[in-house]
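One structure, pasted below without further comment.
All protein chains but one are shown at their positions in the complex.
Labels A, B and C are assigned to the chains in the order they are written; within every chain, residues are numbered from 1.
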Amino acid sequence: MKRIGVFVCWCGTNIGGVVDVPQVAKAASSFPGVVLATDYKYMCSEPGQELIVQAIREHRLTRVVVAACTPRLHENTFRKTLERAGLNPYLLEIANIREQCAWAHQKQPGRATEKAISLVRRAVAKASRLEPLFASTIPVTRKALVIGGGIAGMQAALDIADAGHQVILVEREPTIGGKMAMLDKTFPTLDCSACICTPKMVAVAQHPSITLYTYAEVEKVEGYVGNFEVTIRQKARSVDHTKCTGCGTCWEKCPTRVPSEFEQGLGTRKAIYVSFPQAVPNKPVIDRRHCRYFAAGKCRVCEKVCPTGAIDYQQGDQLIKEKVGAIVMATGYDLFEWEKVYGEYGYGRYPNVITSLQFERLINASGPTGGKILRPSDGKEPQSVVFVKCVGSRDPAKGKEYCSRICCMYTAKHAHQVLEKLPGARVYVFYMDVRTAGKAYEEFYLRTLQDGAHYIRGRVSKIYPEGDRLIVRGVDTLLGRQVEVGADLVVLATAVVPSRGAAELARLVGISCDQNDFYTEAHPKLRPVEANTAGIFLAGACQGPKDIPDTVAQASAAAAKVCALFSREEMAAEPTVAQVNQFLCYGCLECQKVCPYRAIEPVTVSENAAGKKIERTVASVNSGLCQGCGACTVACKPGAINLKGFSNEQVLAEVDALCL
Amino acid sequence: MSLDSQWEPKIVGFCCNWCSYAGADLAGLNRLSYSPTVRIVRVPCSGRVNPAFIIRAFQRGADAVLVSGCHPGDCHYVSGNYHARRRFLVFKRLLEYVGFEGERLQVRWISGSEGAKFAQTVDELDRKIKALGPNKKMRQEPPGFSGVKDHEG
Amino acid sequence: MRLAYYPGCSLETSAREYNHSVQLVGRLMGVEFHEIPDWSCCGASAGHTTSRLLALALAARNLALAEEMGLDVVAPCAACYQRLALARHELAANPSLWERVNGITGRPFNGTIRVKSIVEMLLSAGTEKIKSLVVRPLRGLKVAAYYGCLLVRPRAIQIDDAENPQVMEKILRAAGAEVVDWTHKTECCGASLAVSNEEVAIPIISRILKAALAAGANCIACACPLCHFNLDIRQAKAKRFLANYRPLPVLYLTQLLGLAMGQGERELGLEAHFVETRSILKMVG
Partner (left out) sequence: MATLKLDVENPRELLEYVQRESGQPVEKCYQCGKCTAGCTVAFAFDLMPHQIMHMIRLGLREEILRAQSIWLCTTCVICTARCPQNIDVAAVMETLRILARRQKALPTGKARPVALFNRLFLDSIRKHGRLFELATMVLFNLKSGHLFREAETGWFMWRKGKLKLTPTRPRGTEEIERIFARLQEVEGEEDRR
C-alpha cells in the first residue's frame, strides 16, 4: 500500500480566500492511501517545503500530492523538494486548485471547495499509481553540421567553431557566400556587401575547426539529438583541388560560354569556372552539363593547359560519413519564378524587365557592367526606371500570400542608387504599403523620397514594350486614377521563397515545413531558432524571409543553442517517454506511422514458443528521440505501448476519481 | 447527486499541457469566471487521449467530455492534434451511431493565450449539457462494474 | 466530325461573311455542321447585365436544344461561345441553380454536351490537317492575332493563356502566314460601348490598332463579330488618334484560312469589310 501525503496550500488568500482549505485537507485524509493531509500558508516557501520534507521522513510517505497553483509553475520546485527528502522526484502529483479552481470560481466559494476536493481526489488517485522515473542520459557528439554556406551558415559555423567545437559546413554551390556575395550594398547603411561578406568567407575557410565541403550535398541523416550520422555527397568537381592552385588558365582557355548563375544570367561564365573572383574555395569545377568534353567527348583544352595536371575527368562523386551532435539548417532563399506566371509583365520575354537580384548585379562594381546601370537590351543608360514591389509576394492568386519583408528596403536602396548614379533619371516605385520596421529603416526610406523617388501607391497591371521603351500601366490609388509610365528599365521585387529543394531536404533531415516550405520553428515565440526535432536548429531565410541583420542574429542564436547542447558530454533525457511491452506487441507498427519524431523502429526479438525458438518483429522506442507526446499509445491496438508519467492506468484512475 | 433540481453536470476535460491547459490557467489568472462543473485531466497532447478514456468517463457518470488541444498547425508535437481531430470525428460519429448524444463529446482547439475562449467553451458546454440532462445511457452503476481492470500498483 | 452549329444573331446579319467563311472552311476540314433548329439569342452582355438567371436561362435553352441533337456545339462568335460555355460551367458548379434554370426554361439541359470555340474546332483537326489543305500559303501577311476578352477570360472557359495566348497563331502559321508578337491581343475592344458610348470606345479601339501597327502587322485576325465591328467599322473614327496610321484590314480567322485554302474572295465575303481587304489579296496573290 502506498503511503500518500497531501499538502494543501492557502497561497495566502489566493486559494484560502475562496476555498475552505482545512475542509479540503480533512476530506483528503479519508481518500484511499492517504496517511497524512495537512495545510500551510505558502507551501512553496522555504518553511512550506521543509514541512513536506519533514513529513516525508516522519510519516514514511511514498507518494506526495501538493494542492496548490498550476503544475506549470511549481512542479519542478516540489520535485526538488521530494529529491531532498530522498524520494524519487516523479512521485509527486499536483492538484491545480488556484488557477483552475479558486481564481476561476471566486463567486461560488462552496462549489469551489467541492471542486478542489474533487481535484485532490484526482491527484491522489494518480499519485497512488505513480512509479519512480529515472532521467536517462544520452551521449553528445560535440561536432555540428551546418547546411548552407550563405551568411547564415557562415555566421553559425564561425560562432560554433569559435566556441571550440568542430563544425562541418556543407554548401551545394562551388563557393560559399550565398546571396549576400551577390549584393552590391546593404541597407540602410549602404556599406559594401562584398567588403563585409568576403572576409567572413575567408575566415570560414581558414578556421582550424571548420571543415568545408563545397559543391556537396547532404544525402542522408540518421540518428537523433547528440548522435546524428550524416552522409554527404561530394559532387565530382572534375578538378583535383589538392593539385589545383587556382591559377585561372583553364577557365581563360575554356571555349564554352554559358550564362552565369552568379550574374543572374546577365553575364557569362565558362564550363570550367569559379563563380566569381573572390570565391571560396578559389578553385574551379567543371560543369559537366555544358562541358564539350563531357557532351561530345572532344576538347580537353583545360587538361592541356593546366600546369599542375589537376584536371580529372574520371573523378566520381564521393560519399562522406560524419557523426555530429547538432545540425543547423541555413539553406536560405531563392527568388520566386515570376516569369512562369506573370503574363501581364511579359513572362520574362522583355529583356529590360529584370529582378531585383539582377539589378544588384547590374549595379555591382564587380558585375557584368562594372557597376554601370545599363539596360540589358542595348546597353543604354536608362533615363526612367520603374520599380514594382510585391511581385509574387502578397499575391495569393499568382504567388505567395506572405510579405517578403526585405523588398521595401532594398527597393528604397535601389531607388536611391539609381538617383545617385544617374543624375536626372526618373524613378518610380509602385507599392502597396511601405514597410520599414527596423532600426534606421524608416529614415532611409524618407531619405529616398527626398532624393526624388516617386512612390506611386498601387499595383501594376501590365508592362509592355512600345518602341524601345516599356509602358508600365498601373494605378495611383491616392489619386484614384489609372497611370502610365514610360520606362527604360523595370525592376521587379520578386518574392522570397525557400531555396530550391528545401522541402525535400526537410523530409530527409526529419523536420517540418509550413505551407510555403519554410522550415517550422519549435515555437513561434519562445523557440524561434529550434526546429521541432531535437538537435536541429534554424538560421536565416530558410525559416522565413529575413534581412541580413536578422539572419545574422538568428544564426548566432542557433549557434548559442548548439553550444548549450555541447556544454556537456551527456544530456539528460526526459523520462516521460513511451515504452513498449514487447510481450503484447504484435509488430503491426501502427505506432511508427504516427510518431512525429521517427522514434519508433522495428526490432527482432527471439523467444521460445512451444519449445521452439521463433523470431518476431516488435516495436521499440528510442528514448533519445521520443518526446513523450503519446500519439503511439492511442494508435497501438493491443495496448502494448504506454507513456511513462501519463500511463493508461493513471489516466483512467484520474477519470474515475473525477467522476465519483 | 441527490435531487434532479439540484443536479449539476459533471464535465471531464482532457487538456494538452502546452496549449489548452495553459489556456485554462490563463482564464483563472485573468479571474474569468466559468462554471465549476469542469474538471481537468492534464495530458501531454490531445493526441494522447484514447477514446477508451472517454468511454470510461461516460461509464462512470460524466455528463460531458471536453477534449482540447493546440490549434491545428500549432501542435507542440507537430501532428498530435491532427490525429486527435481525425480520431474524434470518427469516434463521435460512432457514439451517435450507437444512439449516444454526440454533443456530450466536444473537441476544441484552445491556445495558451485563449483564456477567454476556454471560459466560453466551458460555459457553452455547461449550458448545452444542462439542457440535455444527465447522461443516463452510458452510465454504469456501480462504478467498477465495467470490467475494465484497474492496475492497482 | 459532326457538330451542332450555333451561329448566333450577328452571323445571320452583320457578320454574315463570318458565317460563310466558317461553313466553307469547316466543310473543307471535314466538319459536318447541323444548325440548331430554332436557336435563340445567347443573351449576350445585355442578358447577364440584367439578371444572372436570365443569362443562364437564355444560354441553357440553346444548350438543351443542342443536347437534344446529341452533338457538341460550336459557336463561332466569341461572345456566344463565352455565354454558352460559361453557362454550362456555372450550372455544373451549382446543382440547385441548375435545377432552377431548367425549371425556368422548361427544357432540361443535362450537361452531356460540350461547347467549342471556333479555334478549338479548327485545332482539333490538327495543324497538319490545316497545312495539308493550304493551296495558297499566306506568305507576306503579317497578322496580328486578336483574341479580345471572350475567348480567354474568365479562366473557367479560356481556350488558352489569358495574357499571351498562342492558339490562333498556331493556326495562322499553319496557313503560311507570319504572325507578329504584339502587346494588345487580349485587351478589350470596348464591346457594345462602340454603339452606346462611341466617344468612350474610340480611344479603346485606337489603342489596339496602335499596338498592331507598331508590331508591324498588315492585318488583324479576329474571331468575334463585335470585335470585328469595332476594329473594322470604327477604324475610320479611331484613326484620328493614331500618328502613323495606315489602313489595317480586319479579317475573321476563317476568312484568312479560307483564302489559304483557295477559296474566292466573294465566297469568303471579303468585300463586306469597311477597311479594304484588297491589299491582302494582292499580297497573297
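The criterion applied here is as follows: contacts are C-beta pairs under 8 Å (C-beta built on N, C-alpha and C of every residue); 3 or more make two chains touch, one makes a residue touch a chain.
Bear in mind that the values here come from a model prediction, so they are computed numbers and not experimental data.
Taking the complete complex into account, the chain left out of view touches A, C. Across the entire complex, the residue among A:G346, A:G458, A:G540 or A:G630 in touch with the chain not shown is A:G458. Interface residues of chain C facing the missing partner chain: 9-10, 12-16, 37-41, 43-54, 57-58, 61, 103-107, 149, 153-155, 162-163, 186-188, 190-193, 195-197, 200, 203-204, 233, 271-272, 274. Mapped onto chain A, the interface with the missing chain covers residues 344, 390, 394-398, 432, 457-462, 473-477, 480-483.
Throughout what follows, only the chains that are shown with their structure count from here on.
Averaging C-alpha coordinates per chain places the centre of chain A 54 Å away from that of chain C. A straight line joining the Cα centres of chain A and chain B is 34 Å long.
Residue numbers of chain C whose C-beta contacts span two or more other chains: none are found. Chain contact summary for the complex, chain C toward chain A: residues 161-164, 181, 183-184, 211, 214.
Chain A meets chain C in the complex at residues 343-344, 347, 349, 464-467. Within the complex formed with chain A, the chain B residues making contact are 8, 10, 12, 17, 21-22, 24-29, 31-34, 36, 39-45, 47-53, 56-57, 60-62, 76-80, 83, 87, 119, 143, 148, 150-153.
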